[in-house]
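A short write-up of the structure that comes next.
The complex appears here without one of its protein chains, the remainder shown in place.
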Amino acid sequence: MAVRYPEQSGAGSLHNKYLTNIRTIPGKYPDFKGLLMDFLSKNLPYFLAGVSVGGQYALIAIGYTMVYGILRLINFAHGDIFMVAGLVTIYASTVMPLYLSIPLTILVTVILGMMIERVAYKPLRNSPRMSVMISAIGVSYLLQNLALYITGGLAQVYPTIPFISNTVTIGSATTKVVTILTPILMIVLVVLLIQLINHTKIGMAMRSVSTDFETSRLMGINVNRVISMTFIIGSFLAAVGSILYFTNYPSVIPTSGGMPGLKAFVAAVFGGIGSIPGAVIGAMLIGIVENLIKGAGWTTFSDAFTFVLLIVVLLFKPTGLFGEAATDKV
Amino acid sequence: MTKKKDLIFSLILLAAAIVLVAVLDRTLPQTGIVMTVLKKGCIYSLVAVSMNLLNGFTGLFSLGQAGFMLIGGYTYAILTIPVADRASVYQYFDGGIVQFSIPFWAGLICAGLVSAALAWLIGLPVLRLKSDYLAIATLGFAEIMRAFFQWDTLGPLTNGSNMLRKYPSFSTLMFPFIVAAICIALIVMLINSSFGRAFKAIRDDEVAAEAMGINLAHHKRMSFCISSFFAGVGGALLAMYQTTIQAQAFKSNMTYEILLIVVIGGLGSVTGSVLATFLFYAASEWWLRFLDSPMMIGDWQVPLLRSGFRKVVFSVVIMVIVLFARQGIMGDHEFSLSGLIKLFRRKGKGASANEQV
Partner (left out) sequence: MSKSDANVLRLEHITMQFGGVVAVNDFSMEVNQGEIVALIGPNGAGKTTAFNVITGVYEPTNGIVYFNGTPIVENHPRGKMKKLYEGDRALVYDKVISKTPDRITKLGIARTFQNIRLFKKMTVFENVLIARHLRSRANFLAATLHLNAAEERANREKTLELLKLVGLEENRDDLATSLPYGKQRRLEIARALATEPKLLLLDEPAAGMNPQETLELAGFIREIKDRFGLTIFVIEHHMDLVMEISDRIYVLDFGRMIASGTPVEIQNNQHVIDAYLGVQEG
């Protein structure tokens, strides 16, 4: 899964030439401000890419965090739903114009997400958590094999979406519109989502179910409807995320969803699973740091970093930044 | 009394299997489809049983198996490539830094030991985590390993992202069969010992196990290391079978496949895991092969049949098992003589056929 930012790496190396040596004011401390400016201007393309990728991870991470908050389930298939959304866009755009294929992508993804919940998770509602997780892994396996069959194992070329694929120049960096659009769109969607959760009836039901599943059921909340709604929202955001994400890549393959999915999950854990602002902050952090690591020439470790972060977070603050502690009763 | 009979029955089965393997080795082409299934079956049986020790018997939901196989496979390859061949294998790294080689059997043991040692290290932090967090942390660990072994700076040791080859491998079925059989026998003996019972106690109820004087941290780490030891040996066998090894291939999907095998066989059943492994590879590599090629019945072309369809059908079957036959083939029971007799007696009485062996 090679990342393609030709224009950005070019800009980065241009700056490398004259900004590599550390500047110090003679006889004084190192010039921290200068160093910081150097660092920023040198890494601006990577930083921008990071903010953008971070925004895309955030859109996926919200799906993980909401499902976990309500079902206590790591939805291993979520990354693959994201991949399927990419494929749907590709196939739809070959037969219809983009203004139809994009809404269709979102619709199909939402239906897929809902169906997975109905077929693979709902029958296991009273089973041990391990069974549901295994079922999620099974769904992930199925979706990947299905994608492999449909694509015939060939990488499918992602369509160029006008406007968001255009290039813009910001400071020293040249980048696509999508890089700027992603964080803005993400924040708008998150604000809308938080409004939904805090100020609507279904939002209240969602908060109630995530606090106490059984009691909510006793209180007459239609738990199945709440769960369906959670999967609808999660899949919707994943579909939007997929359009933004794959615009930066030449093609989609059946395993395209794996890595972004895992990273988004780590972001959700980092932010404290169940917390939406936490997921967003975690995702932005992972996106930015990962791209800065790439900028430093350690591309091999840009993926590994995410998991080091995960293990460190789980050790020192297992509940994440904004998570709540749970206790076992003896 | 039945224990003794069961043991004798198992030994007879084992002896029969050895004879069968010897006959097959002489009669079947070594690269034929049946041999591929049987060899893969032996290798992955070992890995599946090692994963079952952790997930089924100790109740630790770990997804690091591919990572430990990777470590085992690389350890074996790095240590056993003949000195004379190192220059050509490590062509981009001046022949590498390891300038000795050890015999294959020592390589297999080292593969297990290095794997277990890394498991011990990673276990210190991650084994404190609960169910799904442990799963994701071990999955992450496997991904880190995959990146680490492809790192160019480690090239003189791991050959970077290039493949390792020219190490000793096997050509007969007997070799993987014997190694896997010995390892699985050791795991079974462990499970039947006092320590195995302690693992099961942790799986059933951590609080009660601790109250019965079982040191949770110690026993979890032990199970994790032993499981990784055998996953490492399994990885080494896989490397031998493939004759080349590349870190790139040890993706999380590999772990998922092994996990699904374990689930199909039944969490907590060694014989179930072994049986499921052979069924899994026979189905995916052999019986369902026909689904991958277009077929004509008369003038009518059977729809859907083309490359990749086999895997789709296969994953649907797996989903059906996961959803509707949650106990797997064996549940948490073992295949044994007394079990068989019980089953037949029950059937004779016309009792429900759902009872497990």
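All chains are identified by letter, namely A and B, in their written order; residue positions are counted from 1 within each chain.
Quick note on the criterion: contacts are C-beta pairs under 8 Å (C-beta built on N, C-alpha and C of every residue); 3 or more make two chains touch, one makes a residue touch a chain.
Here the structure is a predicted model, which is why all the values come from computation and not from measurement.
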| item | value |
| --- | --- |
| Listed residues B:106, B:207, B:304 or B:320, member touching the removed chain | B:207 |
| Residue among B:17, B:87, B:102 or B:186 touching the omitted chain | B:186 |
| Residue of B:216, B:305 or B:337 in touch with the missing chain, whole complex considered | B:216 |
| Contact footprint on subunit B, counting only the chain that is left out | 186, 189-190, 193-195, 197-198, 200-201, 203-205, 207-217, 222, 226, 268, 332 |
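Methods note: only the chains that are shown with their structure count from here on.
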| item | value |
| --- | --- |
| Subunit A and subunit B: spacing of chain centres that average the CA atoms, whole Å | 32 |
| Subunit A contact footprint on subunit B (complex, rising order) | 61, 125-126, 128-129, 131-133, 135-137, 139-141, 143-144, 147-148, 150-152, 207, 251-253, 256-257, 259-260, 263, 306-309, 311-312, 314-316, 318-319, 322-323, 326 |
| Contact set on subunit A toward subunit B in their complex | 72-74, 119-120, 123-124, 127, 129-131, 133-135, 137-142, 144-146, 148-150, 152-153, 255, 258, 262, 265-266, 269, 300-301, 303-304, 306-308, 310-311, 314-315, 318, 328, 330 |
